[in-house]
Structure formats: structure tokens, C-alpha cells
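Take a look at the structure below.
A single protein chain has been omitted; all remaining protein chains appear in their positions.
Moving on to subunit A:
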Amino acid sequence: MNKSELIESLSEKINISHREAAAITNTIIDSMAKALTRGENIEIRGFGSFVIKDYNSYEGRNPKSGKKIKVKPKKLPFFKVGKDLRERVNKGK
């Protein structure tokens, strides 16, 4: 599923126009991206949380050439799925 399919299903489900559903979806994703950019965490009960993890610099290897390279310190958003959703995803099988 991509964003426009999610917008389509939101607009059908709660009976709003496609344009409104798009504006809502974009606002939600935008507010999440902005929070992470500010270094904030996101915590959504029943869904999951995002934390920004700090990584120190380390010696890595170029997987193609095998050459050693130094990887600079970096930050990465890390998503941890909420307990409820994690358990429900597993029951699907």
C-alpha cells in the first residue's frame, strides 16, 4: 500500500472527500517527520513508537569492494512496534 491508497481508503471509510483525506494524511506524516527532525520521539499507543538512535562512528566495509571505510557518527529513527499490534500481526498466521 502506498500513501494514495491509504488516502483513498480513509476517504471511503469516514466519508470525506479525497482532498480532505489527503490533507489529513499529509499533515499527520508531516508532523511526525518534523518531530523526528527536531530530535523528538513519537509515542502512539496501540501502534508503536519512534526513537532517534545515536550511532558512534565505526569501521565499516564497502560490501562491494571489501575496502575498509570509516562510517561517521549518525542518527537514525528507529521504530518499535507496540505490543498490541505486534501480537495481532502474529495471530494473522
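Everything that follows uses one rule, which is that a residue touches a chain if its C-beta (ideal position, glycine included) is under 8 Å from a C-beta of that chain, and two chains touch if they have at least 3 such contacts; residues count from 1.
Just so it is clear, contacts and distances are computed from a predicted model.
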Task: Identity of the absent chain, which is to be given by its UniProt protein name, from "Phosphoribosylformylglycinamidine synthase subunit PurL", "Urease accessory protein UreF", "Integration host factor subunit alpha" or "ABC transporter permease subunit" - done: "Integration host factor subunit alpha"
Open item on the list: Give me the subunit A residues in contact with the hidden chain, please.
Closed with: 1-3, 6, 9-10, 13-14, 23-25, 27-33, 35-37, 39-48, 50, 52, 74-79, 81, 85-86, 88-90, 92-93
